[in-house]
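Shown next, in structure tokens, is the structure this report addresses.
Every protein chain except one is present and positioned as in the full complex.
We just call them A, B and C in the order they show up, numbering each chain from 1.
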């Protein structure tokens, strides 16, 4: 089985696993960080120094970072928490139709509470025009939420330009960086980001660990979604999971350190894969050719049914849409927003590459893909389509 | 340093740590359980069999259990989720003043949304009269939330009697079992429990892992607090943390298996500790002498200032209140509800014992406690108090 | 998710292709599934039969199996093909029943086509 689904989740880096395993059995690190006795204070120090470290990676201060259970929770807390807390200033939000479900469903939940949300449409390459964000902002807008890197197509949004617009219009700007951290540099100050969601398991860290950055100068508070105990400045209660926090900070540290070397290597593999796959007739790239994160290659194949395509590739762990919604066999809403038909969206595959992907694996995937497409087209009454439908 | 703060958190059992460490590096178990490819399905199976296992321990079915990030989140989801979802039937809840902050603050959050909450008062021993629950239920009541074992005093509530009352009045009954699982048997059917919160780290499992039981025959849905992706039947989104889930189920399995042997052993140690400490003049037990979980001994000492008492005991990891709120130096609201003065509440210590506690440790704690109390009373202008103030 | 039998038939469909002769189809690309059968009859028996399919692995496997089971039988057998039996043999999940009914339709259309042409190659 060859794993090419790094955008769904990544294996935990050995060095991260070691930090976590040691933490789990450490007599020095098991206490509750909220306890005031010496073991508790020691744990608290470990957590706080991890906080400082992670915050530093995005050019933030430690007190601006809150630990959460993942990017899903971070997205919810940022969007719902900020919108509710500022609801007397206005009840309008701006986002895009290609956001992750955690963002879209948070917005839908707010709609039920009487908020208005503008869902902007990126262009056919998945790129959102900053001017469209600007045009959508009204007097009532309090929060704009735009992801950094799309989890299905890898498309990179121009968050700095959007951040500038939000700052100039005095609107809070939230960025879901679950897919981009460790693949692209992030500087919350330079990018004018007010809230940023991070997830550990997309960068070789543990699942169930995330963080939310909240700019201290711009955001006093958000309305918490969970209550009790006053942890995390009253914004996120619950005993802090030390091993998760230390694992996350180790994973992010490694990713940050590799930022100059790893993404280019992975991008080269991805380009090689695309070069090989693009020779197959009637195959189409989903997303922007250039503005795309190193790790994702999403292609649509005309005239081939999606389930059989994936089944033909079953020696490879691949995704046909976002892993988070792949249980539902509906065609991907992200691909449909690029103008793909139901059939083309269905007949699409996301290859996502990572730290442990080799050139040999990529070649095997390309071979298998070409063979599967050819075989299924042979079987099909439609044969090889003339053009893309 | 001798650890006697098992009610705040427990060290991870070696067998649990091993399961988790293996999971973290396993090439078989790192995929995203929401992915439909073979590695994803394999992970999903592991998670589902853990779900079945944990559900079985409380006599529930697998589909009635939702994984969460801890008992705090479970409490919030149960109380806020159920109250909001049923708000058209009524907007009244019943709980007690000695609940954990996760429950109390969830109730306070609901109050801000216009719900009414009755906060019942247990008696001077911390025991809530089921009749008081019955008397508090009105036509508008939708949820009653009463904890099984109190985290400060160890007092056990008669949840079966309360459950019967709730069932007969057609009101949902939520129980916070964070402290009781693995120390007392729990049978959601026999106890008429509709919702039950569990936490892994109170029973030698990982921090940041919890579960919520929702009776399938009584509760179709609750209003989710987090949105996006549809995991956990749409009630709790986010990539499931496989290692946390497997660690939790292993920890609970061990605790359940030890239910006949471990609690009596720990209770004997606790009784020995109390026997020795009770010879110190003007020391008072907080909570009920008999209706008390095996692992907690909470005592108030007259005439001794609390901070110095704890400092004198600094070779022992102990708590003077709930770990979750010990950052705030306010006297414990739980002890105050038993009628203790601020001074007595402050001058109280919670010894909590566990799997790795030895008789020698307990004797050392008793010696140190007696010596510290004597020394501080010597230093005090009040000397030995005549009686309890 | 996919039984061994589905895998076998998906991987090695011995009867893929198109014959001149009677044929019947059902479904469309837009609905995600299209199947087409074609056959030749000799001495009152189906002597050759093929299928083409645009669809999921279950559909492809069920087409292959249908052809295998029909070869050598009189053409009327196309009208009696049993979706339930195929579902059982291939362990096809209930939510895929619609695909089997499509196959049933295509086989019936094929029979009808044969009925109108009655082209027996032995004649």
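We adopt the following convention: a residue touches a chain if its C-beta (ideal position, glycine included) is under 8 Å from a C-beta of that chain, and two chains touch if they have at least 3 such contacts.
From a predicted model like this one, the values you see are computed outputs, not experimental measurements.
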{"item": "Hidden partner chain, residues of chain B it touches", "value": "303-305, 307-308, 311-312, 342-343, 346, 378-382, 389"}
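The working rule: only the chains that are shown with their structure count from here on.
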{"item": "Chain centre separation in whole Å, for chain B relative to chain A (CA means)", "value": "34"}
{"item": "Computed distance of Cα centres, chain C from chain B, in Å", "value": "61"}
{"item": "Inter-centroid spacing, chain C versus chain A (mean Cα positions, whole Å)", "value": "44"}
